[in-house]
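One protein chain is absent from this view; the other protein chains keep their places.
Let's turn to chain A:
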Amino acid sequence: MNIVVCVKQVPDTATERKLRSDDNTLDRDAADGVVNELDEYAVEEALRLKEAHGGEVTVLTMGPDKAADTIRKALAMGADKAVHLVDDALHGSDALSTSYAMAQTLKKIGFDLVILGSESTDARTGVLAAMLAERLGVAQLTLANKVEVEGSAVTIQRVTDYGYDKVQGSLPAVISVVEKINEPRYPSFKGIMAAKKKPVQKLGAAEAELAADQIGLGAAWSEVTEAAAAPPRAAGTVVKDEGDGGVKTADFLSSKKFI
């Protein structure tokens, strides 16, 4: 089975994240880049499927040069090779353009199964899996906390508010995973050393045959016109119990639409 895992480099959530002052896009140089956490679960799931069914795991990353660190980590965990879609023209791509660029690349490199985290910790749109499946014309299996492949049938448990749905599709397919699906492994030193020698193919926009008017800030359907820092958290409300503490608490929760 030919599995492609889409992995994104995001700014470390533990550090202060900023937007660039010139175009209000994410300032990727301001913070340390780390692997988007949910994508680590995607890598782990891909490795487990490969261990069970054989095949090959390819990492696909779109991002600036420094995203190579993220690729290296996925390779150290055990992925076999990587494709790095990197081009200044991609800067500022929104979810639509990103899905276009990724789908074009996926068509080029081929796949039986595409796995990705259900959202990234930076933009948090959570739409990429659906968009990819649509653009590629393949089955869309999202929010999986369990994946089973048998022959050409792939079955997932799709997490819902009330429990889970069992959803089945046939390969090729796109799967997005949630964090309950597994426990990602830590790379071993052997894995780290081996990652050095694994092939990483760099593709520019031209090599991926991307139409210039479909990518980058200029092609984005939405624009951030203004950004302001989040206001500091307001002081809490203290409810003094004078025999009616329960009622007051309920009123407060009700006013915030919690109950």
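One rule holds for everything that comes next: a residue touches a chain if its C-beta (ideal position, glycine included) is under 8 Å from a C-beta of that chain, and two chains touch if they have at least 3 such contacts; residues count from 1.
As a working rule, contacts and distances are computed from a predicted model.
Peer 1: For the complex's missing chain, which UniProt name, "Alkylation response protein AidB-like acyl-CoA dehydrogenase", "Hydrogenase expression/formation protein HypD", "Cell shape-determining protein MreC" or "NADH-quinone oxidoreductase subunit J"?
Peer 2: Per the UniProt record, the undisplayed chain of the complex is "Alkylation response protein AidB-like acyl-CoA dehydrogenase".
Peer 1: Which is it among A:153, A:193, A:211 or A:227 that touches the chain not included here?
Peer 2: Only one listed residue reaches the unshown chain, and that is A:193.
Peer 1: Please pick, from A:8, A:28 or A:72, the residue that touches the omitted chain in the full complex.
Peer 2: Final answer for the missing-chain contact: A:72.
Peer 1: In the full complex, which of A:20, A:81, A:107 or A:185 touches the chain missing from this view?
Peer 2: A:185
Peer 1: Mind pulling the chain A residues that touch the left-out chain?
Peer 2: Spelled out for chain A, the touching residues are 72-73, 76, 185-190, 192-193, 195-196.
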